[in-house]
Structures are given as C-alpha cells and as structure tokens.
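For this depiction, one protein chain was excluded, whereas all remaining protein chains were kept in their positions.
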Amino acid sequence: MSEKPEHFIVDGKRLDGRRVDELRPIKIEIGVLGRADGSCYLEWGNNKVLAAVYGPRELHPRHRQKMTRSVVQFRYNMASFSVDERTRPGPSRRSIEISKVSREAFEPVVFTKFFPKTAIDVFVEILQAGAGTRTAGINAASLALADAGIPMRGLVSACAVGKVDGEIVLDLMKEEDNYGEADLPVAMTAGRQITLLQMDGHLTTEEFYRALELAKTGCDQVYELQRQALIEKYSKEYTTEIEDEDPAPAGEPEGDADE
Amino acid sequence: MSEKPEHFIVDGKRLDGRRVDELRPIKIEIGVLGRADGSCYLEWGNNKVLAAVYGPRELHPRHRQKMTRSVVQFRYNMASFSVDERTRPGPSRRSIEISKVSREAFEPVVFTKFFPKTAIDVFVEILQAGAGTRTAGINAASLALADAGIPMRGLVSACAVGKVDGEIVLDLMKEEDNYGEADLPVAMTAGRQITLLQMDGHLTTEEFYRALELAKTGCDQVYELQRQALIEKYSKEYTTEIEDEDPAPAGEPEGDADE
Amino acid sequence: MSEKPEHFIVDGKRLDGRRVDELRPIKIEIGVLGRADGSCYLEWGNNKVLAAVYGPRELHPRHRQKMTRSVVQFRYNMASFSVDERTRPGPSRRSIEISKVSREAFEPVVFTKFFPKTAIDVFVEILQAGAGTRTAGINAASLALADAGIPMRGLVSACAVGKVDGEIVLDLMKEEDNYGEADLPVAMTAGRQITLLQMDGHLTTEEFYRALELAKTGCDQVYELQRQALIEKYSKEYTTEIEDEDPAPAGEPEGDADE
Amino acid sequence: MSDDVMTEIQRDHLFNLILKGEREDGRAFDEFREISIETDVIGTADGSARVKLGKTELLVGVKIQPGEPFPDTPDKGVLITNAELVPLASPEYEAGPPREGAIEIARVVDRGIRESKSLDLEKLCITAGEKVWIIFIDIHVLNNEGNILDAASMGSIAALLTAKLPRAQYGMGDDIPLPVRDIPVAVTVIEFGGALLLDPSLTEGAIASTSLITITNSDGSISGMQKSGSESLTIEQVLQAVDMAKNAAAGIREKFLEV
Amino acid sequence: MSDDVMTEIQRDHLFNLILKGEREDGRAFDEFREISIETDVIGTADGSARVKLGKTELLVGVKIQPGEPFPDTPDKGVLITNAELVPLASPEYEAGPPREGAIEIARVVDRGIRESKSLDLEKLCITAGEKVWIIFIDIHVLNNEGNILDAASMGSIAALLTAKLPRAQYGMGDDIPLPVRDIPVAVTVIEFGGALLLDPSLTEGAIASTSLITITNSDGSISGMQKSGSESLTIEQVLQAVDMAKNAAAGIREKFLEV
Partner (left out) sequence: MSDDVMTEIQRDHLFNLILKGEREDGRAFDEFREISIETDVIGTADGSARVKLGKTELLVGVKIQPGEPFPDTPDKGVLITNAELVPLASPEYEAGPPREGAIEIARVVDRGIRESKSLDLEKLCITAGEKVWIIFIDIHVLNNEGNILDAASMGSIAALLTAKLPRAQYGMGDDIPLPVRDIPVAVTVIEFGGALLLDPSLTEGAIASTSLITITNSDGSISGMQKSGSESLTIEQVLQAVDMAKNAAAGIREKFLEV
C-alpha cells in the first residue's frame, strides 16, 4: 500500500490532476463476449471490469422460482490478481455484501414480471481493481443488461463521492479511497431514483447533502457515457448490416465491435 | 482455566457450599420467545440456555420425510461468547455428537406417529456455559416441547453425576467437571426410562451403580422443578385469561410471562 | 523422503533387483468384501489397494440421471495413513484429477447403454501407497467390475513406464518415481485401446515411442495376472459348489474365497 | 402463490393504515417500540448486552484476546464482527454459514463502529507488528420480530461500552475498560407507500422491504449508511430518512447508552 | 414404504427368534462373531491393525508426528481420532465430510483411550508449550456388516499397542514403543424385545437401533459409556449391559490384545 500523501488537493487539483468534480477517464465496450446474452467491458481509471448477463433463463433449483416474476441474481467477483495482495478465489464476506446491494440496485428497474419463473443472472468480474469497483461493476452490468435486451425502466448509473482534505470530491481514486475521510457510492436512474447508497467514513449532514448533489452530477456524466456507448454500438451494427449488402468494405475487418 | 483445587469436598461441603447430593440453583422461564412454537429459558448454576421448538412443520428436503412418522431434529449450538476462549460459530464435532444424543433423548418420548411427513425441530442455544450444558439444554428442550404442545409420553429430565475426591457427587460445577474423575450425564423420564447416558472418566462398577442411583434422585428433583414451572406458567395464563374479562388489573403489566 | 540414490540401474539391475522390463510382484484377491457387488484387493510392490463396485443402482440426485445410459462414477481415495506424511481425509485436487482420468479409463469399456438412468459406482481406497497407486487402483477396479458382473468390452489393464538413469523402465518403484526423469501411466484393453494416458517429466519423441511399447508389454503381463485371478476365483467357486453336494470337506473352512 | 396472496392483503391493509397516518400497532411513524438494554449479562464474555426492541431480542457478546495484527495495519487492534441468525430465532432462519442477510448486518454494524472511530484501534496495539488485541463482536439473534439491525447496533455499542480489556488474564496488568470514544447508533428507516417509518415491525419489514440505514455519532455526524432492499428511494426520501435517523439516534443514545 | 414393510417383517422374524432364545446366525446372546486382529499391516503407518469381526472389516492406522500442543495442555501430547465411513464399505455410506455416525464412533473410541489414561499423554511432550507428539488414530472402515464400533475400538488399541514413536525420523534418538498403560475395550450391547445381545449383526443393528456402549479397562473399571439410538433403556437393562460388556471385554482383551 502506498504512503499517505500530505495533501490530496493542491491549487484545486487532485493527485492525478483532476478537479474535485471531475470523473476519471471511462472507456466502454459493449457486446464483448460471445457466450453471454449481453456483456460489457469497462475501464474506469485503473479499474478494469467485465459484466455479463445470462437470461431470462430457467432457474435452478426449482423451489427458488417465483411464480409471478423473474429472480435477479448478481455475482460480484474479484479475480485473484486484481488487487495488490493476491486474494483467494471465491466469495468473501465483502463480495457477498457487494453482490447483494448491487442486485438491489437493479431490482427496481428490471421488469421482472415479464418473465415469471426465470432467472436473470448478472456476473461482474473485477479484473483490475483501482477504487470504485462496485460502481464500475454496476455501470458495466447496466449496459450488459441493455445489451441482453432485458426490458428496464432505464439505465442505472453509478459513481462514488468522497471527502479528502475536508473537501467533497467526485470519483475517488485509490489514494483518496485508502486515506480519505469518507466514501459514498451511489447508483441512480436518470429519473433520480436512488437504487444504491452506501457510506463509510465521517460526514456532517451538510457535507452529506453536498455529496449527494455531487453524486447526481457524476451519475449524469456516467449516464451520458453509457448512452453514447449504446448508440455507438447499435448504430454501428445498423451500419454494418447496411454495408453487408454492399460489396465488402476495403481495409477494415468486420465484426470489430464484437471484441 | 482456573487452577485445580487441592480438595473438592471439605467437611462434606463442596467448593460452592453444596452437599454432595445437592443441585445447583435452577431458574426456569417458559414461553419466552415470540416466534417459536414453544420455548424455555433456563439457568442452572452458571449455565444460561435457551431452547425453542418449531413444528410439527414441513420437512425439507422432501426425501428426508418419513411416511409414518415425524422426524425429530435437534441442534445444540454454543454462542461464540459462551465459553472462556471464544469458539468459532457453527457446528463442531462435539456439538454434532451432543445434538445426536440429545435428539435420541427425546425420540423415545415424542409421539412421532401423530405427525407423518413432518419435522419437529428443537434448537438449543448455549448462551453461557458452566458445566453441564447438555443436560441443561435437554431440560429446557423438554419444557419447550411441552410449551409447543407436542404430545409426549412424559417430560425428560436430565442431570449429571460425577466423581471428585473419590466421592460420587450430584451435578458437577465447572471445577469439578474440569478436574474431576468422572462425569456421567443422564436423562430419564419420570417412569425411569433412561433416554440419555454418557460417561467419561473412571468408575468402578460399584461406583457406577451408586452414580446411577444418585442420578435418579437428581432427575427427580429436576422433574419437580420442571413440573412446577409448567404449572406456574399455565395457571398464570389461565388466571390472566380470567382477569382479562375483568377490568384491567392495576399496577402489573400484562404479558410478563412472555418474557 | 529417502535420499536420491546415485545410480538407479547397476549391471542391468534396478534398486530392488528387477530388470528394466520387469514388474514388481502383484497379488490379487477377488470378491473380498461382503457388502459391495464386486470387489478386489490388490498388492503391487508396496501398494495395497482395495476396489469395490456398487451398481447398477439408482442415481441420486435424479437430475444427474441419463435417459439412455448408466453413469460411471469413480472415487479414488487415499487413507490418511497410506503415505509417509499423514494426509487429511477427503478429496484433494490430485485425487479429484485421478478420479476423473480413472473414470475415463472405464467409460470406453463399460456397456453403459444396458442400464439407463442408473449409476455404476467404483470406489478405490489406497491403503498403502508405494508408487503407481492410480494404475494399481485401475487394475483392481477392473476386476471389481468383472466381479460385480458389469458387462464390459474387456478388462482394462494398467501400468506405468518411466525413465531413470536415461533408460526406459517398466513399473517405477518409489525411488524411481520420486527422482526419475519421467513417469507415464497407461491403461489399455487387451485389444490395445488406450483408455488412460498421462505423462510427467521429460522424454524425447523417440523415448516416448519406446516407452509406449514397453507399456504394452507391461499391460499384457498385468492382463494375464488379472485373467488368472478371475479364472482361479470362479473355478474355485465352481469347485466349491460341487463339493457342497459332497459331505463337508475335512479340515478346510468353507467360504475362504470371500476373504 | 397463497403466500403472495397473503402478502398482497397485508400490503393493502398496511397501505390503507398509512394513508390514515397509522401503523398496525398504533405507533407514530417515528416511534420506536419499547427498548430495553441490559448489560453485563454473560459472565463468559468480556462485555455483553441483551437488547429487547418490542419482542425482538438479541444478545451481543464481546470477546477480547491477543492475536496477530493485519499485515497492512501492524500497529492497530483488530475488530471482527459476526452475526448469527440461528434457527431458534425465526422459522425463516436456517442452520449453516451466514447468508447475505447476516453478513450485511454484521458488516453495517462493524462499519458504524469502525468508521466513527468509536474504538481507538491504535490503543489496542500491544507490540507493533506482532501482537494486538482482537475484539470479537458476536451478535446472537434470539427472537426476530423485526428490525434486527437497529437492535444489533445498540447491543454492540452497549457491549463495547461495558467491555474490559482482559489484561490480567494475560499477565499484562489490570483489566481496564475498552477505549470507546463515540457512540454510533444505526437507525433503519423503511419506505412504504411514500411514507417513512422507524423501527419496522416484522410485517412492516417484510412488506416494505426497502430501507435506509443511517449511523450517526454523538455530534450528529454520519459515519455509515446503507440502502437495503429491492426498491428505490428518491433524494428527498433519503434526506428525510437521514434526519429521522439522526433524531432517533440522539434519543436512543441519551436514554440508553450514555453513561 | 416397501422398506418399512421389509423392516417390519425382519423385526417380527428376529423377535420370534429371540423369544426362543435364538439369533439369526445361531449365536448365543452373549457371543461374538469370529474375531481376527492382525497388526503392523500398513508399512506407511507408525502402527496399524486390521480387524475382522465376522465379515465386518476395518483398518486402523496410527500416524505420529511432532506438532504444537493445545494452549490449555502445553505439556501433553495430542490425540486426534477420526473415522472414515467410506462409500466402499457399505451402500448406505456416502462420500463427504464425516456425519454424526462417524463422528460418534470416533469420539467414543477417543474417549475410551483418553479417559482410561491408556495413552500417557504427559510422556508425549517434547518441549512444553512448543512441541509435543500428535497421535492420529484413523479408522478406515472397509466392510460394514454390523458393529463397527467394537471393531474400531479393538483396532485402535491394537494399533496403538504396536505403534512406535518415530523419533529417529526427527533426529530425536531411537524409535520407542508408544507409552500405552491400559487396554480399554468398548463393547456394544443392543436391546431388542427385552433381550440384550452382544456384537449385533447388520440386521440386528438396523432393527434394534438402541444400544449401550461400555468401555472397560484391564481392572474392570469403566472409562466410558454411551447410550446410542432412538429408544430408551431401563436401569436394570443398563446394569445388565454393563456386566455383559465387562465380561466380553475381558475375554477380548485376554485373547486378542494382551501381549
């Protein structure tokens, strides 16, 4: 673990040069896995996460089926090599809790009544962890659900807000997460329905209000990136389909979007 | 663990002042838990145990159901903080064995044929352990079964007999249990049917005979306390019911018996 | 673990006096267990293994049943005391892999289509391990299957070939296994169908060819011993049946073959 | 299905009550059931508390022993929080390792204590990098009639407040109180039909599964939050829930927890 | 159901035999099947025994290695007893961690050896508080045709009697015999139809599931008892069973176990 820096914010700039209300760079690829019904690869700062959706599909064992709706299942999992100290494979208490609140971040938006007796399985793999894996996982899962064609009330967008050097800042990086004074991951819909909210640390009520405001701004930016990625993905596919009727295009291999 | 005392019996008195054939103080409360079908809280010397009964209820998984009778299940469990050295939560080999012999202490008396395909679940939690938890648990379970209205051939009453300083004594306390020469927990019905019998240590056959005799005396005393507790509980309820028809009684809160 | 010897082969003789193409002594007893449908006890050098077969019998849980065939199951297990350093009871990654390849050594020869929805369970217990337990287990399992009357295309015979002091040798003993340059366990039918093949170590392609040739010779010898054991077992039983009609034979207890 | 129908009826009933500003047991929306906290109830624990919240009841035991620090915090004591939802406490609970519900309770309670810096972990270092005090908080649920989480939070801090460092037992001087610097209190607010309610009963908790837990400290600051459950919350609801939780926590702290 | 009918018929048959003073295999009520105990059968173990009791057969291996003492007995060796009811030995046994039956066998055998002080654990201390000898007794059942427990008890003490402390291997001098001071023998007495029988066959054990196990020492004293099974026993039956067990144990000890 790196040393605690003396200051996190100098002249309004953070350790990596960002403003207090600025997100780390986000890169999104939709539809990257062949077997899953929907998938998304997402990089966010140093995080690298992959989400896949399978379903609606039969739910086993049967006694867990619900007669009137689909059961959303969510598994957040860290690759052993995704953190500085190798983690043992398999679920930890931490990953079980994150899986629970992440599932609950989607249950409000998925139209589960459309698919009685089925399961909708969401799998998130953290390949490289760099502060904010649960929000990165939720953003990827949101797009994987869309890619799988699961009907939803809307996308879920997530980001964390925190406090360092006494200031409320958007999207904590690793040092800020390790040594900061508070961490507040939030997920919400474009309609401002909060579907995940956790907090660790120390905030006055006023700071909490400001943090929540900043989270809104952050989620808005994330939402815009998610929307762009979907448009790009599906317009490209549409274009590809049209191009297919033309003679083969020169120079560029087809199906790039799949990888 | 405390040091081994030089003598356990001085002038006919044991370390805590008891005679060799005297029980530690026992305190019984029946019907203490709201969710269970029957329950009992029991203190015995330094033991604090809680028993609950659920059932007859559906037995899962189905292939464990018996067509002609109910299946009695018994789970003896120690709270992590109930002993000097914190124990890890969950079953140990010791608790699995105690659960087995405790279940077998009740199978002879429960009218299982009345409730085919069902389970009768008995749960005993050791909250504070002070020598003799299995017998304390059985005594509490016996009353929890009665409180749940499970038809039985009779109450099961249990106590341990042991040997210290070469003498056969009733109801071992902790030091006697740790450093004594033998420990013999016994459970029986009022009709002298032995439903549990275990022995650790070293006894001649003659000592064993005497120990069994003393166990009878001990179980008789326990039985009397169990009977009194039931009478008190149900006569009080009966009284309460009658009082309910009167104007509210002054001064005393109702429903005390539930806690 | 013993020290590495300086030479494994001196004047054409190995540490235990064998030639390079010679098997260690093998002792076979068929039908040694009363409860199993078929069984075999086999000693091979310092290995002592026991195999039992149960089935065809109902397969639980039901969703694992196959509509058109029987499911072969194989469990290779080491007794805790079978090796120098006590092993913890229960499956290890090694024993899970050996169980898999051993099962696959029999799937090609068992007529599974005769018994849809059933299981054929093969259990191998390693009681004393001395290099080559998996091949010893397969040879015993083969005879236990025959003893259980499971229809098969033929017996499976197994042995290992290895390389020590740069030479290809048959049937590695413990020192050769620990310090040798390669180990190649092979199982095959009398018809030269290879049903198990694994290799560890370092061989040139030419050495591999020669090793496979030597394995054939070894499996042939094993097959002959297996065949003899079956003949002896069943002719003895036939004799016993005839003798039964005579007055009781003097001196020799009956049913020896069962033990 | 019949369960679903029952739930539907109960839901309608509760909803109609709420429209009239009422709850099934007559409480105001921001009113707790009767609270009782009894400390030092378990002699084998280093600190303990029995909490009753209406008929909900649980025990918290604190055990303290020397052990190794975590590698990344060599000069800090270790806090381990565990919750056991034993099957004695509710017909819904099953035996086995903690599931996500129990894990969430333990982790939220743990975070409240950890993040409020209520426990001065630096003072729990014995020899840096080698030996520190390990503080185990074990939450043992006895009767679940709703709102286990708030009861667990009260019980945990109450048990810590009365716990003693068992230094004498390890030859390190006299026993001293644990260094507790703040009194974090978790309060659950559930949302149902647009209304926010404190201290959900069992039925209320089952129907309105979505809640916001807020942990506040003596100075009114927040040290932990968790949205739990399958519905979303609006920002306004979150802000109102935080206020309700803060006020309720202040009352509980003053009345039951301050010395 | 059909199983139940079979059991009913067998029960009647056995009961009718017993009324006539007979058993299905012609033995007297207090007669054991043929016993054979062979020691030093496993070269990889430090002590071992193969026991046959009629057709019941099991192996006991003793492994000895240096390790850490328990914190509360820093100057004593450690005894660990384990029983594996592997699925090879009976169609009823399943793979997996030991269940209550296997645990009971291991614990009763362990108690007999421990409580008789047969093993001088003080002499198994190497460096107090740091290093002691760990004695593993592993009971490996090969064929269950009834009365595993008595066979396990005989095999365990026989294996201990021939075991050597492997001091040479750890550079501590010459190997010496384990310090065994007494020969405890467990004898099971089953009750059926009012009669008491020794050495139950598989059928007898299945029908008359209730037994009293008594462990007696060379001087006739008792060092362990366990009632096992779902019926009760009268005091007279207990006393008679103890006598039968003591006599049988004396015979077994003299004939098979004394050097």
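In order of appearance the chains are A, B, C, D and E, and numbering begins at 1 in each one.
The rule we apply is simple: a residue touches a chain if its C-beta (ideal position, glycine included) is under 8 Å from a C-beta of that chain, and two chains touch if they have at least 3 such contacts.
On a predicted model such as this, the values are computed, not experimentally measured, just so you know.
Novice: Tell me the shown chains the invisible chain touches, ordered by label.
Specialist: Over the full assembly, the chain not pictured touches A, C.
Novice: Taking the full complex into account, find the residue in A:15, A:79 or A:152 that is in contact with the omitted chain.
Specialist: Answering carefully, the residue with contact to the hidden chain is A:79.
Novice: I'm checking contacts with the chain that's been left out. Which of C:30, C:184, C:214 or C:230 qualifies?
Specialist: Missing-chain contact among the listed residues: C:184.
Novice: Looking at A:125, A:147, A:175 or A:207, which residue reaches the missing chain?
Specialist: A:125
Novice: Among A:17, A:89 or A:166, choose the residue that contacts the chain missing from this document, as touch is defined above.
Specialist: Hidden-chain contact among the options goes to A:89.
Novice: To test your reading of the contact rule: which positions on subunit C touch the chain that is missing from view?
Specialist: Subunit C touches the chain not shown through residues 1, 67-68, 85, 93-94, 96-97, 99-101, 104, 107-109, 184, 188-189, 192-205, 208-209, 212, 216.
Novice: Could you pull out which residues of subunit A are in touch with the chain that's been left out?
Specialist: So the residues of subunit A touching the unseen chain are 33-36, 46, 48, 50-52, 54, 57, 75, 77, 79-86, 89-91, 121, 123-125, 127-130, 258-259.
Basically, only the chains that are shown with their structure count from here on.
Novice: Check every other chain and keep only those touching both subunit D and subunit E; list them.
Specialist: Common neighbours, subunit D/subunit E: B.
Novice: Common contacts of subunit A and subunit B?
Specialist: A chain counts here if it touches both subunit A and subunit B, which gives D.
Novice: For subunit A, which other chain has the most distant CA centre?
Specialist: It is E.
Novice: Using mean CA coordinates as chain centres, what's the gap between subunit A and subunit D in Å?
Specialist: Measuring from centre to centre gives 29 Å for this pair.
Novice: Approximately how many whole Å separate the CA-defined centres of subunit B and subunit D?
Specialist: Distance between chain centres, rounded to whole Å: 31 Å.
Novice: So which bits of subunit D are touching at least two other chains?
Specialist: 98
Novice: Multi-chain contacts only, two chains or more: what residues does subunit C have there?
Specialist: Answer for subunit C, listing residues that touch two or more other chains: there are none.
Novice: What chain-chain pairs meet the touch criterion?
Specialist: Pairs flagged as touching, ordered by label: A-D, B-D, B-E, C-E.
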